[in-house]
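The complex appears here minus one protein chain, its other protein chains still in place.
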Amino acid sequence: MGEQKRIGILTSGGDCAGLNAVIRAVVCRAVGTYDWKVLGIRQATQGLMSDPPQFIPLDLDKVDNLLTAGGTVLGTTNKGDPFAFPMSDGTVRDRSEDIIAGYHQLGLDAIIGIGGDGSLAILRKLAQQGNLNLVAIPKTIDNDLGSTEHSIGFDTAVNIATEALDRLHFTAASHSRVMILEVMGRDAGHIAISAGIAGGADVILIPEIPYQIANVCQKIYDRQSQGKNYSLIVVSEAVRTEEGEPVMSTNRLGQCRLGGIGQYLSDKICACSNAETRVTVLGHIQRGGTPSPLDRLTASAFGVAAVDLIAEGKYDRMVSWQNRQVVDVPIAEAIAQYRAVDLNGTLVKTARGLGICLGD
Amino acid sequence: MGEQKRIGILTSGGDCAGLNAVIRAVVCRAVGTYDWKVLGIRQATQGLMSDPPQFIPLDLDKVDNLLTAGGTVLGTTNKGDPFAFPMSDGTVRDRSEDIIAGYHQLGLDAIIGIGGDGSLAILRKLAQQGNLNLVAIPKTIDNDLGSTEHSIGFDTAVNIATEALDRLHFTAASHSRVMILEVMGRDAGHIAISAGIAGGADVILIPEIPYQIANVCQKIYDRQSQGKNYSLIVVSEAVRTEEGEPVMSTNRLGQCRLGGIGQYLSDKICACSNAETRVTVLGHIQRGGTPSPLDRLTASAFGVAAVDLIAEGKYDRMVSWQNRQVVDVPIAEAIAQYRAVDLNGTLVKTARGLGICLGD
Amino acid sequence: MGEQKRIGILTSGGDCAGLNAVIRAVVCRAVGTYDWKVLGIRQATQGLMSDPPQFIPLDLDKVDNLLTAGGTVLGTTNKGDPFAFPMSDGTVRDRSEDIIAGYHQLGLDAIIGIGGDGSLAILRKLAQQGNLNLVAIPKTIDNDLGSTEHSIGFDTAVNIATEALDRLHFTAASHSRVMILEVMGRDAGHIAISAGIAGGADVILIPEIPYQIANVCQKIYDRQSQGKNYSLIVVSEAVRTEEGEPVMSTNRLGQCRLGGIGQYLSDKICACSNAETRVTVLGHIQRGGTPSPLDRLTASAFGVAAVDLIAEGKYDRMVSWQNRQVVDVPIAEAIAQYRAVDLNGTLVKTARGLGICLGD
Partner (left out) sequence: MGEQKRIGILTSGGDCAGLNAVIRAVVCRAVGTYDWKVLGIRQATQGLMSDPPQFIPLDLDKVDNLLTAGGTVLGTTNKGDPFAFPMSDGTVRDRSEDIIAGYHQLGLDAIIGIGGDGSLAILRKLAQQGNLNLVAIPKTIDNDLGSTEHSIGFDTAVNIATEALDRLHFTAASHSRVMILEVMGRDAGHIAISAGIAGGADVILIPEIPYQIANVCQKIYDRQSQGKNYSLIVVSEAVRTEEGEPVMSTNRLGQCRLGGIGQYLSDKICACSNAETRVTVLGHIQRGGTPSPLDRLTASAFGVAAVDLIAEGKYDRMVSWQNRQVVDVPIAEAIAQYRAVDLNGTLVKTARGLGICLGD
């Protein structure tokens, strides 16, 4: 089994379903198989930044119930870029060396970082600056990370958005309404197009495809002329106005004064049609809750594989799901390939093939 | 079996889960047992108001898949009080005689009206004016109708709100946030307090109990001082500002410019605490979707019992759930007894007993 | 708040969803409000029988995640009647005094016993013999306990059985099959009739109603003649053969050599019809899993109310759900009133009204 290692694990960026399942898998493999020590770093890089570093020693008992638990027991924050960290006194400081110092202070042989593209880019920069042994695990409900077919949290988020559409379908039909569902996804439309197809949406608007309100209204009319007096619209949070102006997101900031893109669409559709509209902003329920079986499976496979990479001394790699197998790729490659919805890919073709209006 | 009757059925007011299950039960009993004719009136009283009246003939085949279907195949509207009906030319007219005429034009022996307190009051007024044989079935996600332990749609709505809390719990804990969930319920707090208890909320605000923001913030502090850096707040849509001013509802109008009570609370809590907050407005997904088994059971029992009342010639009655049995009560009694959350009842006692902050 | 008490809590008999939610509510109330000590007795009365007694000290932290957790963290057993306890040496002994001694050894002021009719009868006998201060909370998926509209665990079990019927419906229709679902319920048909109505069964067989296979086959034929080449049958585990002979239960014993009543029916139906049949024995998944919101709410209300009874010094009482309120009744009354399915009650009427075959 080689020498006993001491590894850290942290969860960074927005939470999602499946993070705890990763933590469990890492501990099962590292402690159960290799008899290593695992330190759960609290609050992402902030746990390392603190003096003394904040962590939870993780053993098999501590992770016993984590497979089905949503979120992350380690906590996570979006408090800011450690290279330009907003201090409580209002100044901005480079805290990278503090983090690197924390890693060494804990005597870590390696660290597993679970994050999306932003977090992984920062972790990699820290690793290179401080010669830290980093292995990465992709997670993001947005599924916008390249080099892997899916990231942890995406399947669960799609399931939740689809279930919401299933519910809205009935109330839309009963009241002859146009129902607009605003979903998360940051700059990519993966949740919107996946849930939209799976949930039987009539219109799907994603940031990757510019749209015209007139096309949306035409679709509503076409359905009305077929005796279907209701329509379901899914819109991704980052979709802009028809003219390309950004709309303040309801979800992310929690500061919706003007309404998000869902409300914008509602107003526009009211103006150009005789339809009664209602908006639902799905919000943070997309992030939370028990992970789907697929997210649990992926999380378990990623966790085991990440520990094995450390056992083999392969660092600066990200585990990735490709063609039913976990493989590993350079972190640099994964974060270099931002993945938008492929305009020539299967999902867009399928949506068009089903007669779903994509706004263009 | 007596002579063959010809009965109508209509669904009135906001839709909810279980309406189709009632329609199915009515047809199973009226057609299957008594061999009557059942006419499904379209779009509530508007179907009777039209000339000719709009209806769907209902037989056993047509209702075969309705047990699990959300919403209502008959459609429903909230287009206005038929005694003061907003016409397309901008005028307001009393359309009550048109509705009564529609009932007679269809040759109905009786009509089953499914609705909440508002709808049932209107239906009863029409029945009295026109000598219509009316039997009522209570439905409302708000559960504010008196004389029955629960109305159709309430259990499903509570389930959905509880599931949302289950999800928010994990993301709140992961990010050390205060999560605010705004739920429906019109002027009553039944959904909020039921889902709040079932979903483990830390604070529940309902219209029946005036609150102070300071008490809410104190609860958040208390939890922080116990090491719990997150809190879940459920708020009913009709809760007012601390000073008792109404806040425009996000859900009902679909015209949220200023944000609803959820957003108001978020702003206030941000101001009086160091907590990061997020708001989720659950909206119309509470109305829709497959009904819960309890709603299906209640709907089935109500539908059968309503037909039996007609068979017995007992009109002006509402079926009601009391102590594990369906009984019937005068409609007048049910609509006279608006039911708010009982401040001395089990739910409020339970919430306080669990240490949940009710704001007072 | 009066003097600080020291109370025990135990879960007895078969497990079900909602037990942990009761434990949480008891601790929230007893510790959070009254500042008492709560001892969780392990493995039902066996924890008291042991020397020293086996228990877990329960505080607010320990119950933090118990609202949604299935089963019971205290454990439970069906190892036998303490008044005639099967010893490991093969003898049978009266262990009642050991249990009473355990209660006193722990210095308990009162004990909350969560159980069904069998367990509560034993607990009451112990309480009377040893002058123990007992408060009871009803739980049983079978819902056969009198004096309360429902017991903890029943709603969840009905939900699971209904969901199974929803699934079987589709596969039955696709393959033109008769699907038989055997559900739990011990000697009562509450789960079967509730889930059967909610899940759209065509035939429901319960122990309370003797049946004839010919009637079941007739129903299958009638449906076939209406073009419905499939049927769903729900049968309660304790249903006997047509001649009234008991069939060894598949569920309870785990020793099914001959097949349970589901298999018996399948053979009989094959013999008297041309239908292809399949049997599903739902088994222990009915007991487990996250409790339904209604079970969580009931569990929470019962837990708080039980502690309040102790605070008031009201012993030998069982908390009970009646007409939307928790009340308390003598334990003696509850266990004296075994509740079978009421043959003149709403559920039987509803089933017949929907055209469901009850076998008679």
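Lettered A, B and C in written order, each chain numbered from 1.
In the analysis below, a contact is a pair of C-beta atoms (placed from the backbone, for glycine too) under 8 Å apart; a residue touches a chain by one contact, two chains touch by 3 or more.
This one's a predicted model, so the numbers in the text were calculated from it and none came from an experiment.
Student: Sort through A:Asn133, A:Ser194 or A:Ser236 and give me the one touching the missing partner chain.
Tutor: Here the residue in touch with the unshown chain is A:Ser194.
Student: Among A:Asn131, A:Gln212 or A:Gln322, exactly one should touch the missing chain; which is it?
Tutor: A:Gln322
Student: In the full complex, which of C:His190, C:Arg287, C:Arg324 or C:Lys349 touches the chain missing from this view?
Tutor: Only one listed residue reaches the unshown chain, and that is C:Arg287.
Student: Need a quick check: the contact residues on subunit C for the chain that isn't drawn.
Tutor: Within subunit C, the residues touching the omitted chain are 11, 14-15, 17, 19, 69-72, 75-78, 160, 163-164, 166-176, 179, 254, 256-259, 263, 266, 276-285, 287-290.
Student: Considering the entire assembly, which residues of subunit A contact the chain that has been omitted?
Tutor: Here the touching residues of subunit A are 25, 28-29, 32-33, 60, 67-68, 149, 155, 158-159, 162, 166, 194-195, 197-200, 226, 292-294, 296-297, 300-301, 304-305, 307-308, 322-326, 345-347, 349-350, 353-355.
As a convention for this text, only the chains that are shown with their structure count from here on.
Student: Using C-alpha centres only, name the chain that sits farthest from subunit C.
Tutor: Of all chains, A has its centre farthest from that of subunit C.
Student: Subunit A and subunit B share one sequence, so how far apart are they rotationally when you fit their Cα atoms? Give it in degrees, rounded to a multiple of 5.
Tutor: The C-alpha superposition of subunit A onto subunit B needs 180 degrees.
Student: If I average the Cα coordinates per chain and compare with the overall Cα mean, which chain comes out closest?
Tutor: Given all protein C-alpha atoms shown, the central chain works out to be B.
Student: Let me have the rounded angstrom distance from the C-alpha centre of subunit A over to the C-alpha centre of subunit C, please.
Tutor: Chain centroid spacing, subunit A to subunit C, equals 41 Å.
Student: So, what's the distance in Å between the C-alpha centres of subunit C and subunit B?
Tutor: 30
Student: Pull out every residue in subunit B that's touching 2 or more other chains.
Tutor: Residues 166 of subunit B touch two or more partner chains.
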